[in-house]
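Here the complex is missing one protein chain, while the rest keep their positions.
We just call them A and B in the order they show up, numbering each chain from 1.
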Amino acid sequence: MQQPTIHDIARLLEASIDGSSETAISGVNKIEEAGTGEITFLSNPKYAKFVATTNAACILVSTDYSPSEIVSATLLRVSDPYSAFLQVVKLFTPEQGIEPSFRHPSSAVHETAQIHASAHVAAHVSIGKGCVISANVVLHAGVVLYDGVSIGAGTTLHANTVCYQSVSIGERCIIHGGCVIGADGFGLAEQKDGSFLKIPQIGTVTIGDDVEIGANCTIDRAAMGTTRVENGVKLDNLIHVAHNVVIGEHTAIAAQAGISGSTKIGKRNRVAGQVGFVGHISTSDDVIVYAQSGVAKSIAHKGVYFGSPAIAVVDELKQQAALKQLPELLAEVRRLKQELEILKMEISKTQE
Amino acid sequence: MQQPTIHDIARLLEASIDGSSETAISGVNKIEEAGTGEITFLSNPKYAKFVATTNAACILVSTDYSPSEIVSATLLRVSDPYSAFLQVVKLFTPEQGIEPSFRHPSSAVHETAQIHASAHVAAHVSIGKGCVISANVVLHAGVVLYDGVSIGAGTTLHANTVCYQSVSIGERCIIHGGCVIGADGFGLAEQKDGSFLKIPQIGTVTIGDDVEIGANCTIDRAAMGTTRVENGVKLDNLIHVAHNVVIGEHTAIAAQAGISGSTKIGKRNRVAGQVGFVGHISTSDDVIVYAQSGVAKSIAHKGVYFGSPAIAVVDELKQQAALKQLPELLAEVRRLKQELEILKMEISKTQE
Partner (left out) sequence: MQQPTIHDIARLLEASIDGSSETAISGVNKIEEAGTGEITFLSNPKYAKFVATTNAACILVSTDYSPSEIVSATLLRVSDPYSAFLQVVKLFTPEQGIEPSFRHPSSAVHETAQIHASAHVAAHVSIGKGCVISANVVLHAGVVLYDGVSIGAGTTLHANTVCYQSVSIGERCIIHGGCVIGADGFGLAEQKDGSFLKIPQIGTVTIGDDVEIGANCTIDRAAMGTTRVENGVKLDNLIHVAHNVVIGEHTAIAAQAGISGSTKIGKRNRVAGQVGFVGHISTSDDVIVYAQSGVAKSIAHKGVYFGSPAIAVVDELKQQAALKQLPELLAEVRRLKQELEILKMEISKTQE
């Protein structure tokens, strides 16, 4: 693909141009991470602080936007920067070369499965009894769907991902390779002798629309009822979602985080990597949890949480700062104790 | 399935009924997690405290059980509540619809492999030289068995699980999707220049009977000898078991925990999520480790451990509580120091 100039993009978007327009644009990126030659956008006002510092060559802004500082990037003014950016993103998204209406002869499809004519079914895909595969679905090589799985329109399952029986996935989702969705939850009843009896996991998993799930994640089916990943949720790689968990709309969770059974994560939570949640708790909407935290009880109020156990971030940072002073504090207290002893002796002399 | 009433279940179990018996039962669950309409059981006395508080509609108890508090659930009295519960569990376990004596034409089976006639071999399964597949084994789609793998009677391997050469799995096991069992351990010899020489991993992995392993776990083969997962062990998802590890009977380990090389976990350990064990240590039987702990040395005595590094839970909780007071303590010591200075001045005045 030949790189379009800012001028080319402005014409496509019918945007007015503030700044130079000859620079060739190499890609799209978010405003705080964009590099030289990239185009970005400003939609959410809380990112306005990056307008002056971004390395981006070009920023899509709203028609009435006026920067509070000097901006080196070219501004393209449009009525809706977000929709405009969507158009530019498409310009830079490489063709995946996925042939529609394709069914590889090596795929094993049960006769009762309903597969839309436009779907792409790659080599060695296995589709069980009663599965429903909607329009424009892409199933990459080695995907396995047990009986009764349904996949919504426009969703892609990458290679070797597995969905157990009755799992339901919404529209326009991207499930990366090696995920296991709908395996049995970890439900055990302890016996007198310390052995375990398996609690049958007879629920299922429902994934909403516009969900993206990273590689090698595991999302367990409910013991009874449904493990739910709601619309717009984004999961990074190697995340564990236990049985009966609910993850609220537009929540994003970074790699290697784990959520224990029956925990309910609110909407628009932002969870960093390697965070763990104990079971049977819930978080409010708009909660942010920093990396490696251990969330050990419910979080009732939106805000930023950190630590293991996780507490309000200001308190955690205070503790961390105090902890650094602890070795010196121990020495200090020893000194105070000695001085106090000396004082006691002096006073007793005075009183004699 | 039409839901059976308590009365129906009592008749099946030949149980005597304490309480109302018309309620329809929707499922089985452990006593501390059971919801309205579920049936549970009491076998281990340490769970007796839940009898009064459980939401279950019905509890299987022993003939001579007498509750110490008022119980709202209906009690069904049987001679062995555990065996009775097993019968009820079967009642609620959905049929998986796995056809016995099935071999999908797309499976690739080496001519020297011995596969019991009753086994189910799904699409795109690959079975290597000299493998032995026992009665009623189920190999879901995409399972790969390298040469010399043996799978005991009644064991199920879910889709896309891989067993490297010579791995041995016992009877009645459930291995969930995406597991990799028998990959090389992480054995490296560092060279003068900082590069590594691979130590060949020529041992194997043996999994006992009645073991359940969650999705996307990795269990490495021994450098020499055997990595062993003993009878009745239950592993959650995304767990790492390194080379030469031994996990004792009836130990349960929650998701994303990791056990480093040559460590030996005792029997009936209960390990929470995201716990890490360093290598070359061992734990006693009946050890409990709380979430996100880092077990850095051997644990010689049964008990509850917590923290990173993990210590006795009472000590860890004391430290955590003390840590919360640390910022205030710093201020307090500063105040004491000032007061002491004032006192010193006053005393020197007194002495003048």
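Here is the rule we use: contacts are C-beta pairs under 8 Å (C-beta built on N, C-alpha and C of every residue); 3 or more make two chains touch, one makes a residue touch a chain.
Being a predicted model, the structure only gives us computed values, none of them experimental.
For the chain missing from the display, the contacting residue among A:Ala215, A:Ile265, A:Val278 or A:Val295 is A:Ala215, taking the whole complex into account. Counting over the whole complex, chain B has residues 106, 108, 124, 126, 129, 142, 144, 146-147, 160, 162, 164-165, 178-180, 183-184, 186-200, 202, 216, 218, 220, 223-224, 238, 240, 242, 256, 258, 260, 262, 274, 276, 278, 294, 296, 308-309, 315, 318-319, 321-323, 325-326, 329, 332-333, 336, 339-340, 343, 346-347, 350 touching the chain that is not drawn. For chain A, the list of residues touching the undisplayed chain reads 26-31, 33, 35, 38, 40-41, 43-45, 47, 82, 85-86, 89, 92-94, 96-97, 104, 106, 122-124, 140-142, 158-160, 174, 176-178, 210, 212, 214-216, 232, 234, 236-238, 249-250, 252, 254-256, 267-268, 273-274, 286, 291-292, 320, 323-324, 326-327, 329-330, 333, 336-337, 340, 343-344, 347, 350-351.
Simple rule for what comes next: only the chains that are shown with their structure count from here on.
Chain A and chain B have Cα centroids lying 26 Å from one another.
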